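Of the protein chains in this complex, all but one are displayed in their positions.
Going by the order they are written in, the chains are A and B; count residues from 1 in each one.
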Amino acid sequence: MEISNIWYFLSALTLLSALMVIMSKNPIHSVLYLVFTFFCISAHYVLLNAQFLMAVNIIVYAGAIMVLFLFVIMMFDLKKNIPESKSSLTKLAGSVVAGTLLVILIAIVRKNNIPAPLGDKFNSQTGMVENLGQVLYGEFLLPFELVSILFFVAMVGAVLLGKREAGERNF
Amino acid sequence: MNYQPQDFLPIFVQLAAALAFIVLVMVLTHALGPKRHSAKKDDSFECGIESIGDARTPISVKYFLVAILFVLFDLEIVFMYPWAVNFKQLAWNGFYEMIVFMGLLLAGFIYVIKKGILTWEK
Partner (left out) sequence: MTAIIALSLFGISNLFLGFWFPRKTIQLVTLLFLVVSMALTVSDWNHELLWFGNMFRTTNTSINFSLIIQLAAFFVVAFSKAFGQDDEHTHPAEYYAIMLFSVVGAILMVSFDHMIVLFVGLEILSVAMYVLTGSDKRNLRSNEAAIKYFLMGSFTTGFLLFGITLVYGATRSFYISNIGTILTTTAPESMPSFLFIGVLLIIVGLLFKVSAAPFHFWTPDVYEGAPTIFTMFMSTIVKTASFAALFQLVSGIFGSLYTVWVLPVYFISMLTLVVGNISAVYQQSVKRMLAFSSISHAGYLILTVSSKQISTTSSILYYSLSYTLATVVAFAVLILVSEYQSARVEKPENFSSFEGLAKNNPGLALCFSISMLSLAGIPLTAGFWGKFFIFSDTFSRNIIYPVILAILMSAVGIYYYFKGIIAVYLKAGEIEKIEVPTLFKMALWACTLGTIILGIYPSLVKSVF
């Protein structure tokens, strides 16, 4: 099979499942479609020869983050909270804006002056763990260490917002 | 080593095999097993106390807090993978970098424990 055919198939699948995320009425189904979307994106990473990203995407997004999503859905009483539907004017405005962006992006792709990969500099192994580690712990040292500060903010934030305070109900 | 996308084919074959097995078994059990429906038999706890209400009750935020902390430390482990693969090439410099990273997150972990987030009963 031609590799571009696989790409087209995967992209169609990704778009379809992403659409189902926002179109399905049941939030649990939405989450499951989202997991499927993440798997499709991981498959895209395989096509790009980025095995590390693929593994991380499945472990972190499809695994851990989706569990959080399910937790959040379980924390709400879904029967009481049926989201009110937006007015048709809002929907229309949203579609116009999104449609304009889509048209612009398509027009740009069709202009066809996307630079070809540099033949001599192209390295198919860029996405492999060894090369990624070399870059991450060499050139990208500052962002790497800063991520720990970002984690810290997230951790303190979670503790601050999620900790049960005195006088709150406990179950 | 020179990996190409087609090297992942075995993984996909395995995935497909696993999925196919699940589908096959599920179809088989439904097709082969006898079907006897009754109100009692379709109950969640057939021979327990009568079930009241709904399973969809809100859960405590404590579970969520633990889950969020799990995700954070899970991400931290992800950063260790490319480091471990390159352990020898990165030599001492890489080691110090990782010590700083882990040290910061260890401080976070100690903070979380001291704050009593992981103690269930208080």
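Worth a mention:
FYI, contacts are C-beta pairs under 8 Å (C-beta built on N, C-alpha and C of every residue); 3 or more make two chains touch, one makes a residue touch a chain.
In this text the structure is predicted, and so the values were computed from the model without any measurement.
Contact with the undisplayed chain is limited, among A:6, A:70 or A:156, to A:156.
Note on the undisplayed chain: of the listed residues A:12, A:98 or A:146, the one touching it is A:146. Across the interface with the omitted chain, chain A contributes residues 104-105, 108-109, 111, 113-115, 138-143, 146-147, 149-150, 152-154, 156-157, 159-161, 165-167. Mapped onto chain B, the footprint of the missing chain covers residues 104, 107-108, 111, 114.
Note that only the chains that are shown with their structure count from here on.
Residues 1-5, 8, 54, 56-65, 67-72, 74-76, 78-79, 81-83, 85-86, 89-90, 93-94, 97-98, 100-101, 104-105, 108, 111-112, 115, 117 of chain B are the ones touching chain A in the complex. The part of chain A that touches chain B in the complex is made up of residues 3, 46-49, 51-52, 56, 59-60, 63-65, 67-68, 71-72, 74-79, 124-125, 128-130, 132-134, 136-138, 141, 144-145, 147-149, 151-152, 154-156, 158-159, 162-164, 170-171.
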